[in-house]
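Each remark here refers to the structure printed beneath this line.
The complex is shown incomplete by one protein chain, all other protein chains being positioned as in the whole.
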Amino acid sequence: MILCEKPLAMNGPEALKMVEAVEKAKVPNMVWYNYRRVPAVTLAKQLIDEGRLGKIFHYRAQFLQDWTISPELPQGGTALWRLDVAAAGSGVTGDLLAHCIDTALWLNGGIATVNAMTETFIKERKHNLSGKVEKVGIDDACAFLARFQNGSLAIFESTRYARGHKALYTFEINGEHASISWDLHDLHRLNYFDHRDQGIVRGWRSIHVTDSDHPYMGKWWVPGLQIGYEHTFVHQVADFLEGVAKGRPAQPDFRNAYETQLVLDAVLQSAREQKWVSIPK
Amino acid sequence: MILCEKPLAMNGPEALKMVEAVEKAKVPNMVWYNYRRVPAVTLAKQLIDEGRLGKIFHYRAQFLQDWTISPELPQGGTALWRLDVAAAGSGVTGDLLAHCIDTALWLNGGIATVNAMTETFIKERKHNLSGKVEKVGIDDACAFLARFQNGSLAIFESTRYARGHKALYTFEINGEHASISWDLHDLHRLNYFDHRDQGIVRGWRSIHVTDSDHPYMGKWWVPGLQIGYEHTFVHQVADFLEGVAKGRPAQPDFRNAYETQLVLDAVLQSAREQKWVSIPK
Amino acid sequence: MILCEKPLAMNGPEALKMVEAVEKAKVPNMVWYNYRRVPAVTLAKQLIDEGRLGKIFHYRAQFLQDWTISPELPQGGTALWRLDVAAAGSGVTGDLLAHCIDTALWLNGGIATVNAMTETFIKERKHNLSGKVEKVGIDDACAFLARFQNGSLAIFESTRYARGHKALYTFEINGEHASISWDLHDLHRLNYFDHRDQGIVRGWRSIHVTDSDHPYMGKWWVPGLQIGYEHTFVHQVADFLEGVAKGRPAQPDFRNAYETQLVLDAVLQSAREQKWVSIPK
Partner (left out) sequence: MILCEKPLAMNGPEALKMVEAVEKAKVPNMVWYNYRRVPAVTLAKQLIDEGRLGKIFHYRAQFLQDWTISPELPQGGTALWRLDVAAAGSGVTGDLLAHCIDTALWLNGGIATVNAMTETFIKERKHNLSGKVEKVGIDDACAFLARFQNGSLAIFESTRYARGHKALYTFEINGEHASISWDLHDLHRLNYFDHRDQGIVRGWRSIHVTDSDHPYMGKWWVPGLQIGYEHTFVHQVADFLEGVAKGRPAQPDFRNAYETQLVLDAVLQSAREQKWVSIPK
């Protein structure tokens, strides 16, 4: 069995080879898009699948960090390989937007077209391996417009230059009847607005996702006591092993991750060519 | 007609004379406990009166400020009469807790007994009128336990020594089925939790009280656009005049304010005598 | 003197004629982009002008509403002219994004290029004037990527299909040293993060913009007591009249509004032609 770090590959064609290899070998496989297993995110999926939101109009996601703002920060080597294009392939697109895209495909279905811009704010950094100042090849920031196959509009954004945000992965989904939002900085909460609530008491609900009838939480502490980031991996391993045992493979597997890779490729192509790019189905 | 600033008097006996005088003269009368007319607070009253909370278990209120912490601040005179016991009668008890008590009596009925403590943190201040350092006679802080006639327990607290709070008047009411909380620093919102919501999507709702079906708001802007503090007075004048026109006097009138005065007297007596004190019915 | 509702015109060429007319006539003029006069927004401007944010990397703004989701809602007539393209010119772009763009140009300087998408979710609505079902000509939603002249990246989004948001105008600016965010639903607060604060106590500050040294607030209530939406107009009239009196015209005047119009034109052109469009300087 193979559990692979995300993103699956440097690009779609590489990823496809990996998919074909594991499918041919019939090896149970999974990719560490761990945020699907935050209980609040799993709850969002459940609410959407139950049809509570109705027709979806909007999806927006961002993954904001602020740790590479200093020009003194070098690139490359063990600690900073994420800043080295040779090691990382891309910058925030592959590192952070990959998460946003995986969640989005899972919650809202396929993306049809994207239109992106990227920027590298710091053009040169000392390289830890060569010791020399070298051109920075990664994207420091990436934002893109998108249209999903279900007709909803989307904006995605990621950067490592957003002062005040450490790992602010957020998403919000607006449907005909209800809306949902979530924020990694308070990962144990889900915000939910249901227009079908009576008018005078209608408002965004802050759901503290720690009850035993919330996803995964029956296995942890009593209500009110939150779990941490690492439990997302624990949940994923548990689901993976249960999937193997029952012959019902858990997701996201390599093929799911390949679909995310295709979106990433389209985003980077769109930014390079400055035009709308369609995702192959 | 008489519209009187709050608290109505220095103490209960004085207030009673005023009540008797206006009632004898049959003069329309009202006291400026304006916070009842914050739309969110009026909505809270409406929800309680509809029975949504069920049996009430707890009431808590606080009014926290931080503007008298400096020992250099003098007492007395036009700007600082609130710190001069001869002019103000008491400190935070008459100035701030009076508001909390008026709202509480309105929302939760009569208070049966109280048990208070007060403190004067700065013992002497220069007096603006005499120019001399004089003893401070007011209470800088006051907290009290209470039992309402309906069996609910309460805590009340007010101080001018709570760093970071300018005019943080808050209350929270916990009932069998639902809870409500409110905060003057965001006066246009009401927080509401209803246990009868389905379990997995249960959470505190933040109600933006700006819709046309919310109290008073049909007369103001479109949804989403908040009103300010001064509108509480506008609402009160409107209700008062409408009450006069229709022969159905609006509240709080002098008699209501007298009931608040009786609680204030009991609170101050309790603090002096360090024991539980009952409120006369 | 002329105080004109926003947006100034249906498009740039129309707006230019108006600018030329008022400038030729030397008539004091102003456009009701009132959100500049929310004290918290004015404070944001002040902090930026003082250089506290340093180099700006990101700007993001959204104006989200949810009042046109029902297909039963008709278009046109006195109450619903905003949905009638003949009367409104465009949908959310001219109505809502115009505000976002005015604020952005004021806070962050000129926009160089934009790349937009628009959508009309409900294609046909009954028209209040004709009584017939007619094609909807306005944009229900618009999102665009942008690059400012100062090198910062931006995303803007507006819609009337975001369940749970009544008039959620928000912006966030990320600079090298500090970030700012604001939200019309709590217009009296400004959120501020300063990386120069000591590490262990660094965090987003929620500034309750009600102190006498905050913009405009010295003229209103005591600290902690918020003002409402309508005061933005009061402030604007005051500034306008003071500008007339002192011979230093207040902004935004017709020329400022023309610049906003040029961005609006570029946004709509970009959405039509599905490509990046530059703003004329």
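Side notes on the structure shown:
Which chain is which? They are A, B and C, in the order written, and residues in each are numbered from 1.
We take it that a contact is a pair of C-beta atoms (placed from the backbone, for glycine too) under 8 Å apart; a residue touches a chain by one contact, two chains touch by 3 or more.
What you see is a predicted model, and the numbers here were worked out from it, not measured in a lab.
Per the touch definition above, the residue from C:Y169, C:Y192, C:Y229 or C:F254 contacting the chain not shown is C:Y192. Screening B:E157, B:D186, B:D239 or B:D265 against the full complex identifies B:E157 as the residue touching the chain left out.
Of the listed residues B:K17, B:K135 or B:H195, the one in contact with the hidden chain in the full complex is B:H195. Only one residue from B:N11, B:Q46 or B:N115 touches the chain missing from this view: B:N115. Taking the whole complex into account, subunit B touches the unshown chain at residues 57-58, 60, 64, 66, 69, 115-117, 119, 121, 141, 143-145, 147, 151, 153, 155, 157, 159, 161-165, 174-179, 193, 195, 204, 274-276. Panel shows subunit A; residues 65, 67, 165-168, 184-187, 189, 208, 210-211, 220-231 of it touch the chain omitted from the view. By the touch rule set out above, subunit C reaches the unshown chain at residues 43, 46-47, 190, 192, 194, 197, 199-208, 211, 213-214.
Keep in mind that, in the parts below, only the chains that are shown with their structure count from here on.
If you take subunit B and subunit C together, the chains in touch with both are A. Remark: the per-chain Cα centre closest to the mean position of all protein Cα atoms belongs to C.
With each centre defined as the average position of its C-alpha atoms, the distance from subunit B to subunit C rounds to 38 Å. Mean C-alpha positions place subunit A and subunit B at a centre distance of 48 Å. Our note on geometry: subunit A versus subunit C, Cα centroid distance of 30 Å, whole angstroms.
Those residues of subunit B in touch with two or more other chains are numbered 208, 211.
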